[in-house]
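A protein chain is absent from this complex, but the other protein chains hold their places.
Letters A, B and C name the chains as they come in the text, with residue numbers starting at 1 for each one.
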Amino acid sequence: MNNEQCTTLKVLDNVPFGQVAGENLFFALRLERPEWKNWQPGQFVMVRPSGWAFDMLWARPFSICRVSPRDLVLFFQVVGRGTRRMAELKSGDDVLVWGPLGNGFAVEPDSPTLLLAGGIGIAPFVGYAHSHPKPWNLHMEFGHRMPLSCYPYESINEKIMGDAHLEEKPEDLTRFIELMDRRIAEHAEQNGLVLACGPTPFLKTVQHLALKHSARCQLSLETRMACGVGACLGCVTKVADDMHANGVAAGRAQVCNHGPVFWAHQVNLSEG
Amino acid sequence: MNNEQCTTLKVLDNVPFGQVAGENLFFALRLERPEWKNWQPGQFVMVRPSGWAFDMLWARPFSICRVSPRDLVLFFQVVGRGTRRMAELKSGDDVLVWGPLGNGFAVEPDSPTLLLAGGIGIAPFVGYAHSHPKPWNLHMEFGHRMPLSCYPYESINEKIMGDAHLEEKPEDLTRFIELMDRRIAEHAEQNGLVLACGPTPFLKTVQHLALKHSARCQLSLETRMACGVGACLGCVTKVADDMHANGVAAGRAQVCNHGPVFWAHQVNLSEG
Amino acid sequence: MDMRLNLPGLPDFGFKNPILTASGTFGYGVEFAPFGDLTALGGIVVKGLSLKPRPGNPMPRIAETPCGMLNAVGLQNSGVESFLKEKLPKLPWRELPVIANIYACDPGEFAELTSILAREQGIAAVEVNISCPNVKEGGILFGQDAAQAARVTEAVKRVAGDKPVIIKLSPNVTDIAAIAKAVEDAGADMISCINTLSGMGVDIRSRKPLLANVIGGLSGPAIKPVALRCVWQVCRAVTIPVIGIGGITSAEDVLEFMLVGAHAVQVGTANFIRPDFSFRLVQEFEQLVEKMGITDLEEFRGSLKL
Partner (left out) sequence: MDMRLNLPGLPDFGFKNPILTASGTFGYGVEFAPFGDLTALGGIVVKGLSLKPRPGNPMPRIAETPCGMLNAVGLQNSGVESFLKEKLPKLPWRELPVIANIYACDPGEFAELTSILAREQGIAAVEVNISCPNVKEGGILFGQDAAQAARVTEAVKRVAGDKPVIIKLSPNVTDIAAIAKAVEDAGADMISCINTLSGMGVDIRSRKPLLANVIGGLSGPAIKPVALRCVWQVCRAVTIPVIGIGGITSAEDVLEFMLVGAHAVQVGTANFIRPDFSFRLVQEFEQLVEKMGITDLEEFRGSLKL
């Protein structure tokens, strides 16, 4: 935990991706590189623009999308008040950031690894694909509802194999789930890894399929967060009994410091 | 009351005046010209930058400094949270403005008229001096604590006679009060007008002197305001009984719509 | 779309839309006429009226707080007669309900005020502010004691004639539902809540309170969660219509209060954010209701899923 820090970083730029009905709703937010010693894809940071008044008290959690020697990149979608204000960030603005927080995804260089991303859940896989020592062992299936140009899909697709699936009609979803079913089964047979990030209904589907095929699968969970450091108990998820030894109290674990990445068989997504 | 309006105006520019310990604390805020039919010097507007979140609910009252066919100019000093944020306004920003509000100063073209300004209280006299039909009948005495370059003194001084008095030591204040005493006496003798704007202790002094010399004197009052339109009853001052006929309730009148300019003998400045 | 809601028990009374303005924050209405069409509002509740003129509290009376404000204006007003003569005639009372908010220090005085107002064609209803000390009985607030709140309600109802009586509740109590139940049983036609939260501010440099009165009432968005909770608890406790008040600053907020059971709302402090606030809110509310596909406000009201 010793490289957790709380620092103010300058915005380098905040580049809109794609458009939805003429509006910019997706942004790659590039910040100065914090002085972190190390980080793992799947970890996240808490972000609070310095210009925010106290009318909105909490920082917002975002997956680390990429880290280079020069910058820290986050990728976010406008969904509410906070992200709407973040869309107005300009180069030179100050942003308070603490992290890297939580546990990242498992990296097993030689295991065939399936990346399942739903919508903005693609963000952590950018860093995963780019930092993986053997990217030819990775494969991604990406389900999305907004135009593909809204997402950082290209930057992953240039490194690893995979497909994108636009969900317009209900049949599209059915077909996507069938595809995931097959892919998970394939990876389970080879004792591969399945990693998923996306909205909770998507994670529930992946969890169900992973358990069905006894795949080794990790899910990155999303919940409302206030502190990001395990203190407020606002972000918990129900967990299996075998996690209790881990310092987890009374059947519920904080997503921020015990996750956001959990093994699929250890979490219960029924609540929230 | 029919030209009272509530409109969003663009900032044209926000020019710092002078400096105090290397900091910019005084600004001429130039806004687009609202579609007012008429206004009087001494009237004010309520100002609320559109970017303000609800952590600060109230607009802030500012005297109308000048109005030209192209712009509305306010002149403000940074004294607290709201004005500190206003200092950051840039051209192109939106500002909500309602007004012109309240009663302006009396204008009697042929009466010798003494303008007494304390600090930022100089603001309404810019418009007064510039719109007065016979400026040679005006004379100003200006008491200030910050460097003269902080105030829009030049733009008045180019039109009318007067002096500025820096108050550094306690003796300076004594001398300034003696000077005002003489000037008020002179104007009272000629049945002239005395108009004053400045902080409450300054107004109390002027009121005392005006009553002593039976001068016809108006004071522009400052109180905390929430609505600016006479509704909240947060800005009241004690008034003399002869104002009651005027729709004033129970000995107290709202400064925003019964003032901010009052005849010196009608107000009681003991409270607040 | 028709924004009118049925008010149970009040077949002859209604608001053309659920957005009213709150007492003390909209003057006598006339102050806001330059900024919008008063008749577009669901109703206007005027500044608290007392029998005799009252000077209110000394200055300073107001202070800004995070997402809110404190006020200790007190009941400055020139008395009910002066209101009826000077202000009411200037209001478009034929076209929208003008509600008189009243304040007194004992049940008899409340009744006297009400009987004066009951005769007035221009008054649609009487809203009783019971957040005031009972001077004859040790100064505890009428609104903080169920029995006293009931006594005021009875006294007012007895002389209100056909004017609906709205009792306005204070949130500064251990059990607001009990007070609501008591005033309903005592005959109240409607309940409005909440009045301000008891609060305070100080200036560390002058070492003085921000308000001359020391303690004042907290209002504005800061208190919305408390107001919603109170309205929800009151709506579950009574069957008479409830008017939600507290921190409303958006069309979404209006629907939130309706979702927990309110028949209408009052907009208070938000009128100070900009003087055309309530006029704009009426329009935004209609747009939001349409955008959300709500076709029946009656069905939406109280439809919170537990």
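Methods note: contacts are C-beta pairs under 8 Å (C-beta built on N, C-alpha and C of every residue); 3 or more make two chains touch, one makes a residue touch a chain.
Note that the coordinates shown come from a computational prediction; the quantities given were computed from them, not determined experimentally.
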Review point. Any idea which of A:Leu12, A:Leu148, A:Ala164 or A:Cys232 touches the chain not displayed?
Key: A:Cys232
Exercise for review: Determine which one of C:Cys105, C:Ala118 or C:Met200 touches the chain that has been left out.
Suggested key: C:Met200
Review point. Footprint of the hidden chain on chain C, which residues?
Key: 65-68, 70, 144, 172-175, 197-202, 204-209, 214-215, 218, 220-226, 228-229, 232, 247, 252, 255-256, 259-260, 292, 303-306
Study note, to complete from the structure: chain A positions in touch with the non-displayed chain are 1-2, 4-6, 48, 54-59, 96, 98, 223-224, 226-237, 247, 249-252, 257, 271-272
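Keep in mind that, in the parts below, only the chains that are shown with their structure count from here on.
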Point to revise | Maximum centroid distance from chain C, chain identifier (CA atoms) | key: A
**Study point:** Distance between the centres, which are taken as Cα means, of chain C and chain B, whole angstrom
**Key:** 35
Practice item. Find every residue in chain A that makes contact with two or more other chains and list them. Key: 54-55
Check your understanding: Could you say which residues in chain C touch two or more other chains, in rising order?
Key -> 66-67, 221
